[in-house]
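Yeah, one chain of the complex is gone here, protein chain that is, but the others are all in their spots.
Right, chain A next:
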């Protein structure tokens, strides 16, 4: 579906995407993870054929974006990071008009709009203007809009950012259904649970480069320990505590509000911490997640 080789994007002297190689296969859900400024959105824009690559090669659906931009875009669905709904139109009109941009017939678009309103649970708001809708509704409408041309490849840039937990689960459910029906999903996210839930494979980007690639499970096995012990101390700065913990874990990560100890047995490490006479405010032993991989690889907390 997508084949990028040494794909590069430069803005003046700044390199946003630095010679990345990516292969996305038909039917899979593929994720781009990374902190802000890692180059995820620039990559997505190049894949969406709205940003010409500076260097390297890029093929989408077997076509060249430089030559076949309109033909590729006709088969893509795009959910941008920020909702770009048409606020001068109603909910239903947003779907109708967007479908027309793809050159679809009025009759086809009308039928499709009804189907998508149902899918996005917006049938009752069909004739409402867009502006007063809740964030979750707008997001669902944006996703419904991206499906109006029955895309083979759906690009989602931070699909659930800013939504409440219920709305996120509804959205994930819709995305699962799409995946089951054979749509290839490519998404960026900085929600690790979202990546673990949705992605078959993912890459972690940092500073325009790909720093890791694999399934969520593989990445955890490769870049993290089995368990993580979280310690919170009554101090503004947690760095001094890290030195007192040397030798207790395979690795210690210092976050602004807590320390993460990477270990194979969280409870045993917690007991060892207590034996050193340290008294954290809170102690939590848990399984390793993708977030730990992320922190390790990008060497920082998520900034947004």
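Criterion: contacts are C-beta pairs under 8 Å (C-beta built on N, C-alpha and C of every residue); 3 or more make two chains touch, one makes a residue touch a chain; residues count from 1.
As a convention for this text, contacts and distances are computed from a predicted model.
Visitor: Assign the chain not included in the display its UniProt protein name, restricting the answer to "histidine kinase", "Acyl carrier protein", "Succinate dehydrogenase/fumarate reductase iron-sulfur subunit" or "Transport permease protein".
Guide: "Transport permease protein"
Visitor: Based on the whole complex, identify which of A:19, A:63 or A:97 touches the chain you can't see.
Guide: A:97
Visitor: Out of A:70, A:162, A:240 or A:299, which touches the unshown chain?
Guide: The single option touching the absent chain is A:70.
Visitor: For chain A, which residues touch the unseen chain?
Guide: Touch with the absent chain occurs at residues 11, 48, 50-52, 69-71, 73-74, 76, 78, 80, 82, 84-89, 93, 96-98, 100-103, 129, 145, 149.
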